[in-house]
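My questions all concern the structure below.
The complex appears here minus one protein chain, its other protein chains still in place.
For clarity, chains are labelled A and B in written order, and residue numbers in each chain start from 1.
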Amino acid sequence: MKTIAFLLTIAVGILLLMASLDLPNWGSPESPASKHLSTHYIEKSIEETSVPNLVTSVLADYRGYDTMFETVVIFCAGITVLIVLRFTHGEKDKSTKPRPSRQDGDIILQTAARLLVPVMQLFALYVIAHGHHSPGGGFQGGVILGASFILLAISYDLKAVFKRFKKNSVLVLCSTGVLIYVGIGFTCLLLGRNFLAYAAWARFLGITEVEAHSRGMLGVEIGVAITVMAIMFSLYADIASGGDLDEGL
Amino acid sequence: MNEFIAFIIAKYNYWAALILMLIGLYGMLSKNNLLKKVIGMSIFQSAIILFYLSTGVKKGATIPIIEHGHGSAEHMVINAAHYANPLPHVLMLTAIVVGVGTLGVALAVIQKIYQTHGTIEEDEILESIER
Partner (left out) sequence: MNWDASFLWQFDVLLLFMLITLAITALTVRDLVAATIVLGAYSFVMCLLWTVMLAVDVAFTEAAVGAGVSTVLLLGTALHVKRKSKD
């Protein structure tokens, strides 16, 4: 089996090597990937959306439909892990290993976590809010927020975190984020324009169309961040405890 | 000789991504342990992202955030060759986050297999199914 795998890998490698000889050279500005549509995005992004960060403006405005479905994919992944691990039909457990045991809390770890977690959450909120002018945005801020809860769950116990952040609240927050994103799209539809055309808010709120694009982008980034935070924590809670949410790592 | 060196410099980023892809593919196909297969999948995925991002680099360019972007935009001339191409970055952001979702589902299935069969080596699982 290993020799077959090795020969197959070498064959795929030779094929891809021959294909790579036709690709454009590294770093040339004449490559077809950089010519047709991306010059429009680079040159027109500030005058159409007033957001200097090109990646955020393309992600949340020009390609906002893809980002909406990506949020739905993350939501489905979290729900799938919940379904696979939390509901057992009473089959007998054939695993021969005892559960990993925890020692009583280490005081260095707990003090350090208590000092770090508020700073992490504040930084995550800054990353979400400043995503229009610096690298950042909804995903990065959401992951850092989720990681702050995971840090709390690793240094204290999973039950202690569940006292603050109830199991039902986690599920409600996952759905709220997706609802915010789709809701903003639908209100643009109700106000008379296409789905996710943020300019429909301009007459309603009394701002120019360019500013309406910027505010709409901020709204959808907040929705994405809420969903990503809840799903990251839910993934950790299910996987690290094997489904019964009893202990942590 | 000079042409050969120029040829290598023009294409070496694709070859680096290719070697990492082959390492990940070999890990997925030939390892017996299920968790090693998942690690191979993760290596394969980052190699693909490296390949895509290397097509967006321009010589002499800077990061895709427009400088002096505050304030009004009427008196700014933006030259597209000064900024790196933002389209591959956008696509790869989606790819990374979807990859985390895939990793989570794969690990949940591995834990369920361990609870049902008592092992995560592939040949032992096949014996346990046939029994």
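The criterion applied here is as follows: contacts are C-beta pairs under 8 Å (C-beta built on N, C-alpha and C of every residue); 3 or more make two chains touch, one makes a residue touch a chain.
All figures in this text were calculated on a predicted structure; none of them were measured in a lab.
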| item | value |
| --- | --- |
| Among B:66, B:84 or B:125, residue touching the chain not depicted | B:84 |
| Which residue of A:13, A:135, A:183 or A:219 touches the chain not shown here | A:135 |
| Full-complex contact with the absent chain, from A:146, A:185 or A:216 | A:146 |
| Touching residues on chain A - with respect to the absent chain | 27, 53, 55-56, 95, 97, 99-100, 135-137, 139-140, 143-144, 146-147, 150, 154, 232, 235-236, 239-240, 242, 249 |
| Contact footprint on chain B, counting only the chain that is left out | 16, 19-20, 23-24, 26-27, 31-33, 35-36, 38-40, 42-43, 46, 49-50, 53-54, 56-65, 67, 82, 84, 88-89, 92-93, 96-97, 100, 103-104, 107, 110-111, 114, 119-121 |
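Everything that follows uses one rule, which is that only the chains that are shown with their structure count from here on.
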| item | value |
| --- | --- |
| Cα-centroid distance, chain A relative to chain B, in whole angstrom | 16 |
| Interface residues, chain A side, partner chain B - complex | 1-2, 5-6, 8-9, 12-13, 16-17, 20-21, 23-29, 31, 33-34, 37-39, 41-43, 45-47, 50-55, 58-59, 63, 66-67, 70, 73-74, 76-78, 80-81, 84-85, 88, 91, 93-96, 133-135, 139, 228, 231, 235, 238-239, 242-243 |
| Residues of chain B that touch chain A when the two form their complex | 9-15, 18, 21-22, 25-26, 29-30, 54-59, 61, 63-67, 69-70, 73-74, 76, 78, 80-81, 83, 85-90, 93-94, 97-98, 100-102, 104-105, 107-109, 111-112, 114-118 |
